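Sharing a structure below in structure tokens format, with a few things to ask.
With one protein chain removed, the remaining protein chains of the complex are shown where they sit.
Coming up: chain A.
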Amino acid sequence: MALIEARGLCLDFPYYHIGARSLKKRLMGKSRLHTDPSNRIVVTALRNLDFRIGKGERVALVGPNGAGKTTLLRTLAGVYEPVAGSLTVLGQIGALIDVAAGMDTESTGRENVRLRGLYRGLTDAECDRLAEEVAAFAGLGDFFDVPIRTYSAGMGVRLSFALATAMQPQVLLMDEWFLAGDAAFMAKAEERLARLVGGADIMVVATHDHGVVRRWCTRAIRLEGGVILADGPVEAVLDGLAAPA
């Protein structure tokens, strides 16, 4: 049974570039070779989050810029390790956070699909199947075998989208890009996206767009400054957003 459970989840984001990053400061500063917690500039990205997301839930993370939405997504995906608390994710995770990551612009569309397949740990045969499927949906024709550096913006989006959605994870983590693409493209992508979302046991999406939340989600979590301000049914949480307490 797919499940996401966070207990007292905390994440501090150290900003090394600003202050204590250099070795010089570490060696010559007052706190010589001594890790002083106050010596580095830390931004508390997530503070004491407790939530449990069960099978069938479609959760929207809402909140202003810098609220910690994407950081939470990345923590759920396993990129960042929490500094306190615990996190359990049961089920195969599929993260659509930045689709362009890991793309090689000098390689052709087909080579990029294969590369992505390797990133996902697929076998050669699975990579070939993935390539066929992506080619069929993206409709790039001959351009599928041309370096993606030469693609138009639209072609790039079609390839990324086809590639990103060619999976069926149990736990789907998305940044809003996917649900808020341009209208003409979304019409075509609609059915495919619905299948992806419908097939997942759990979806968590970070978004600003209330339309997206109302349309796709059953529950909303409102984050602000790394803290959960509201957690509940979509309408209740969004109303809270419209009129902040």
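We take it that a residue touches a chain if its C-beta (ideal position, glycine included) is under 8 Å from a C-beta of that chain, and two chains touch if they have at least 3 such contacts; residues count from 1.
Operating definition for what follows: contacts and distances are computed from a predicted model.
Visitor: If you had to name the missing chain as UniProt does, which of "ABC transporter permease", "SCO6045-like C-terminal domain-containing protein", "Glutaconate CoA-transferase subunit A" or "Asp23/Gls24 family envelope stress response protein" would it be?
Guide: UniProt lists the chain left out of the view as "ABC transporter permease".
Visitor: For the chain that's not shown, point to the residue among A:Ile97, A:Val146 or A:Val227 touching it.
Guide: Per the contact definition at the top, the residue touching the missing chain is A:Ile97.
Visitor: List every residue of chain A that touches the chain not included in the displayed model.
Guide: Within chain A, the residues that touch the unshown chain are 1-2, 10, 13-14, 16, 21-24, 26, 74, 77-93, 95, 97-98, 101-102, 104, 106-107, 114-115, 118-119, 121-122, 126, 129-130, 133, 166-170, 195, 199.
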